[in-house]
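Note that one protein chain of the assembly has been removed; the remaining protein chains are unaltered in position.
A and B are the chain letters, set down in written order, and residue numbers restart from 1 in every chain.
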């Protein structure tokens, strides 16, 4: 039996803009599993949010997307817009980035939640709707769920709003939930609450969770597997604990050292512009361990055990034991491991 | 966008110039009545025909344009200045000053516009002056509301607070940091307004409160031509087209100017 829900293979996303072609996502390959949390971490402009949006095909019209998004065996990129609408929300839900502006300020939480439930579950009695709405809030550890239904968004704290949005995301009982920066701008105490809520959610519902975040602490505590994005590429990928304990890629190492709790040792320089990315390793000009070949040659993803696996070899991840093992392996896009 | 911006500027300049040079360009005296030539069709003698009293339509349009455009520009500019002044004070000062100004604004916004115009025109007597005052009185309040909103928004920006922290005075902050950032919204507001003012002048003139016959602006001409629209549509279409074209040009020009002035627009469009 397979617990693989979605396989993303060689995903490329680019935008044609006035300043030139923006390569926002470049050859992303990853796998999402039932009940597992995959963390996509990276900084502004690394392409992580674009990758998230591309999974539900919510990118602007001028984006060109290639590769494959195999969801339960179907390639989402081949579906018609109508078929995609059936999947979006019901099967794959997105918890939006900004809790403050994602709720309608003049509607009670109850009516917004009921609306979400009706949209996916069809007609039901108002009593049952209310009970379902309260149940969803309750599942999010919301105190006094019944009372909350009568309140308005302005009466809630940021963390509470985040829970309501998560509850709305869960209304259609999706198999995959994408949370875009759920802890952004939250105070310390609320950040902990939201993190706990997300962990519970994945555990209870058995849905896969794709967590897009720049918050390394949250990613480390919450995720089973983590991908680090830099300049549109996943430059390192592996089990969260291992990745944070023994980061392979020089960028990941630098990123972790930049955290306040790790002494805030900065990485020199700035990330390359997505319109004008270097030919070889994207991290080349900021890297302390750069070699001559890094400048012109693009590194593949290499396993930490010094055995090379090219992108092609990672392909047969179809639920076989061998495939899963390969996917969970810690690997980095760096010649140090070639 | 770029093309329409240039075309609009060109057309507007052409109309303005033609109106200003009306005494030189007009083939006839605009008020010359010629009963023998009543309701003449378009011809090489009267390019746009003649009206019910046999006056040359082209000449009347050229002269009328001076009144319509110049008056509308003057009224809108004056409205904008009053609105800008009070709106800026209101939004910047806040507190009781804001409350007081807003009460006055609310009163003016609550008054029925047409009734107020009638009252003003009745007191001052009909004519261009009362037209000006009436339009100013009825439209400054909207302007100041918008300006106030914008000022309150800008006031909260860090760079305004930062400039205060540098020790800058109020006049400096308003002049250097607020007005330049108000320019964009003001231009949009101006271009929306001016079209409406041209029409307001027309309707007031129609009620006999604006221009006194035989002088005429485009609005008066449109109204005069109404009874004859079925048989002699050109009498109405010619001045009507002028009003539409000028309003449209000003709108396009406004859009173009706003884009040109906005250092930010370019970036926003290119994002994603």
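A few notes on this one:
Everything below uses one rule, namely that a contact is a pair of C-beta atoms (placed from the backbone, for glycine too) under 8 Å apart; a residue touches a chain by one contact, two chains touch by 3 or more.
Here is the rule we use: contacts and distances are computed from a predicted model.
Hidden chain, UniProt protein name from the list "Stage V sporulation protein AE", "Heme exporter protein B", "Peptide/nickel transport system ATP-binding protein" or "Na(+)/H(+) antiporter subunit C": "Peptide/nickel transport system ATP-binding protein".
In the complete complex, the hidden chain is touched by one of B:46, B:60 or B:177, namely B:177. Contact with the omitted chain, checked across A:79, A:267 or A:291, is made by A:267. The hidden chain makes contact, of the residues A:77, A:131, A:221 or A:336, with A:221. In the full complex, subunit A touches the omitted chain through residues 43-44, 187-192, 214, 216-218, 220-221, 254-255, 257-261, 263-267, 270. Even with one chain removed from view, subunit B keeps its contact list with that chain: residues 95-96, 99, 157-159, 161-169, 172, 176-177, 180-181, 263-264, 267.
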